[in-house]
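A quick write-up on the structure given underneath.
A single protein chain has been omitted; all remaining protein chains appear in their positions.
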Amino acid sequence: MMAGNELYVATALGLIFIGLATVTIKRNLIKMVIGFSVADTGVNLLIVALGWFPNRTAPIIDDPSLLSDRATLAVRSAAIVDPVPQALVLTAIVIGVGVTALMLAYVIRLYATEGSLDVSRFGRMKW
Amino acid sequence: MSFPLKLMWSVIGILVAIAYGLLISGIIRKVMARIQGRIGPPVYQGFIDLGKLLVLRTATHHGVMFYLAPIFRAAGGIGLYLLIPVVVGVPALENFSFTGDLLLVMYFMFFGSLGMALGAAESGHPHSSIGISRGLSQMTAFELPFALAVVALAASAGSFSISDIVMAQQGGILHWNLFTHPLAAIAAFLAFLGMNMYAPFNIVGAPQEIPAGPPTEFNSSFLSLMMAGRSIFAVAKMVLFMDLFLGGATNLLEVLVKTFLIYFWSVFVGAVFPRFRTEQSIRFFLGWPTVAGVAAVLLVMLNR
Partner (left out) sequence: MVSPMLLIAVPLAVAFLLPVIDHLGRTATRVVHLATLAFGIVVAGDWLYRLAGGAATAEILTGGWPPPFGINLRLGTAEAVLVLLAYLTAFVAALYLADREEESNVRGTVIQTVLVVGAIGLIMTRDLFNTFVFLEISGIGTYALVVFGREKSGLEAGFKYMVLGSVASIFVLLGVAFLYKLTGTLNLDDMAGKLSQAMVAGSGLILLLLLVGMIAELKLFPLNGPAIDLYDGAEPGVMALLVGTTVNAVFYTFAKMTALYEGSQWVEAITVVGMLTFVIANLFAIRQKKVRRMLGYSSSAQLGLLVFLLPFVRSGEILASTVGLLVVNHTLAKAALLWLAGIEGNEELDGWRGAFATRPLLRVGLVVAVLAMVGLPPFPGFWGKWHALVGLARGGHPWWITILLLGSLLEFVYYFGWLRRVFDGIQERAEALRPLKWTEVAGVVGFTVLLFFGVRMLGEAWGSVAALALAAVGVVLVLASVIPGRMQAAVVLLAVAATAWRLWGTQLVLSDFRGLILTVVLFGAMVVSLAGLGLPAPRKSYWGVFLILVGSIVAMIETTSLLGFFAGWEIMTWSSYLLVSSSQKGSRPAFLYMVFSGGAGFLVLGGLMVALGGGVQTLAGLTTLTGAAALSAWALLAAGFAVKAAAWGAHIWAPDAYAESPDLFTPFLSGVISKLPIFGLGVVAAAIAAPAISYLGRAFDPTHILAWVGGLTAFGMTLLAVFQEDAKRLLAYSSVGQVGYIILGLAVMSPLGWTAALYHVVNHLLFKGLLFLAVAGVIYRVGSRQFSSMGGLIKRMPFSFVSVLIGIIALAGVPPLSGFAGKWLLYEALMERGWLLLTAFMMFSSVIAFLYCFRLIHSIFLGQLKTVHRDVREAPWPLITAQYLLVIPILVLSVRPRWLLDPLQRLVADRFGSSTLQAVGDNTLVSSFGYFNAIAILVLVIVLFVGLLIFLLTAGPRAKKVGPLDIVYAGEVPPPPEELHYAWAFFRPYQRAFQPVLRGAVSAFWRDVADVSEAIADAGRRFYTGNAQTYVLYAFLLVLALAGIGLAR
């Protein structure tokens, strides 16, 4: 069903896996943040890849006359990739940036309290 | 039979029963003395004691309950006697048994003891309280085999009425519950030993430990009333056992013979055994007598 975009999908899944593995395995807080970043990138790539079809153009209306010519627009729209994922990714990237920034802020303040970046040092609350 | 006449017969019955009770206790003291190699007091010693106590010139008491205790005791004894038919079928000797059945009798047995216990406790003497504690403990213990026996008898007779139970035993010595319900009889007669409080169950007034037990503080006319109450109480119990197990009686002579035999059962045992400790006594009644009682009840249930 996803003819032609397997490479992208595989890459994206690989990135997600690497990212989440980093989050799970690496004890360093900074590396965990990087892991999230990588995974986010993977997800974003995946979304774009899912909306991509070979041999189609970008979903951009390059001719103003198309706006009035509904019939042509319908034909042309079959030849473009799905615009929705691209729009989504835009939002997702923004959110990703925000989260990453907040996470880094956390890391800085966590470091200030314990003087360490080891995640296992921050497990006082448990059970 | 008219009510005043019945009343008169009852009063006579009460007086005779008290006298009989005093006499029988005299006999026992004599028997015990002979067994122990003493001469012992005369058999009419009870009457002497009673008379002496009545004419004593000083009397002391410790309060209202103390004052009422002998009354409770005597009323309990006399009332119990009046609730039991001595000779079923002879109105003069059926007393006031129309008042209630065996259940009433069983509960009325406690009336005197509990009332006296209250008065004795007011005296403030520790020996009284200790004696009461022991007495109550033992009383509950022998109640279990006794209750089992009573239930067995009542269930097979189909009634709690003492008269009905007596009537169910008519027709020869082998119809007595003693023989038709031997296990119930064993349970009840073992319980009877406890009721009479002779050795080995004489823990209430255990002479070497708490000299007289509950009556320690009672004197003069108080004590005389208690003696009288105790005598008639003993007689009433014997009559009850006679009604329950020995087929009742048809005349007064039979009553005398049967009750004497019943009473001597506990005297024989008492002459032979030393005293139990309180918990030993309790355990005894909850042991084999209870087993016999349960077996008796189960037998009745199976024979339905």
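In order of appearance the chains are A and B, and numbering begins at 1 in each one.
Just so it is clear, a contact is a pair of C-beta atoms (placed from the backbone, for glycine too) under 8 Å apart; a residue touches a chain by one contact, two chains touch by 3 or more.
Since the structure is predicted, the reported quantities are computational estimates derived from the model, not experimental observations.
**Q** Identify the residue among B:Ile39, B:Val55 or B:Leu253 that touches the chain left out of the display.
**A** Spelled out, the listed residue whose C-beta touches the missing chain is B:Val55.
**Q** For review purposes, identify every residue of chain B that touches the missing chain, sorted by number.
**A** Counting only chain B, the missing chain is touched by 54-65, 67-68, 70-71, 74-75, 78-79, 82-83, 96, 98-104, 106-108, 110-111, 114, 117-118, 121-126, 129-130, 132-134, 136-137, 139-141, 143-144, 147-148, 150-152, 154-155, 158-161, 216-217, 220-222, 224-225, 277-279, 282-283, 286, 293-294, 297-298, 300-301, 304.
**Q** Across the whole complex, list the residues on chain A that are touched by the chain not included here.
**A** These residues of chain A touch the chain that is not shown: 16, 20, 23-25, 27, 32, 36, 39-40, 43, 46-47, 50-51, 84-85, 88, 91-92, 95, 98-99, 102-103, 106, 109-110, 113, 119-120, 122-127.
Simple rule for what comes next: only the chains that are shown with their structure count from here on.
**Q** What's the distance between the Cα centroids of chain A and chain B, rounded to whole Å?
**A** From the centre of chain A to the centre of chain B is 100 Å.
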